[in-house]
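In this view, the complex is presented without one of its protein chains, the others remaining in place.
So, subunit A:
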């Protein structure tokens, strides 16, 4: 019986992330629009977009190979699995030991790898521009992420996200300089990985500065829907990740045999964290301009340096 319950909770989390991801995107867009004194589209517009895309016919470039057609599903699946393994409302889920933080980052790397390959498959210049820039950004963002993981693992003694989250919620942590640095670094990495302003602009199209959009330019119909939902899931993943590490309160330990009400409260709290993350992101994006591509390395370099400094500080003194 216990295993059925555990599987149920894992399943609920899996459905929850995929159900909430478009809503989060809608919220960010809505808040951004309001901040610019526009009314903005409805909160559920992303769902409508996705549904319409799903129903549309796919227009496939003549030269597209099987890789181009398989990639959207693989990208979606890898991102979904990664998002389902980050603690959202509960820790110690049934499959949480499948992948630790390093493996989750690497799973996102797999999704990106396929996306970059798909960008090059049709053989257009825009696809290549997107792929080459995406790989440039990711090859700087990934080490920054990894060094952040090192700092967290040094503090918590684990790379297992459930353990990290539980440790961060315990009073043993306290305020630490290194964790502050890790937070800033993680936020920068999250902005870069999700193609948000100032690294990339998710609402532009037909611009020479675009990165993510350039890669998916040839996609249409259900394939595009898969990629869009994967992008939304990735944004949700990063906000959940920052939430479960730096705002670890209110997570239920699923081994503790908590009742349904505890889970509902935790879910509501998780919704609150997501909303907070979305609003902060919208405010940040409205108040800053996009950088040109070759300033992005400096921006991510800040994350790299901060995360390295954070790690080194921990070696200087365990309490910093």
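To be clear about the criterion, contacts are C-beta pairs under 8 Å (C-beta built on N, C-alpha and C of every residue); 3 or more make two chains touch, one makes a residue touch a chain; residues count from 1.
Convention: contacts and distances are computed from a predicted model.
Undergrad: Please identify the absent chain by the protein name in its UniProt record; candidates are "ATP synthase subunit c", "biotin carboxylase", "ABC transporter permease" or "NADH dehydrogenase (Quinone)".
TA: Per the UniProt record, the undisplayed chain of the complex is "NADH dehydrogenase (Quinone)".
Undergrad: One chain isn't shown here. Among A:9, A:28 or A:153, which residue touches it?
TA: Of all options in A:9, A:28 or A:153, contact with the hidden chain holds for A:153.
Undergrad: Among A:45, A:132, A:204 or A:286, single out the residue that touches the unshown chain.
TA: Of these options, the touching residue for the absent chain is A:132.
Undergrad: Given the contact definition stated above, which residue among A:38, A:56 or A:292 touches the chain not shown here?
TA: For the chain that is not drawn, the touching residue is A:56.
Undergrad: Touching the hidden chain in the complete assembly: which of A:43, A:106, A:184 or A:262 does that?
TA: Of the candidates A:43, A:106, A:184 or A:262, A:106 is in touch with the missing chain.
Undergrad: Touching residues of subunit A against the unshown chain: what are they?
TA: Answer for subunit A: residues 54-63, 65-67, 73-74, 76-78, 80-81, 95, 97-100, 102-103, 106-107, 109-110, 112-113, 116-117, 119-129, 131-133, 135-136, 138-143, 145-147, 150, 153-154, 157-160, 163, 206, 217-218, 221-222, 225-226, 293-294, 297, 304, 307-308, 311-312, 315 touch the chain left out.
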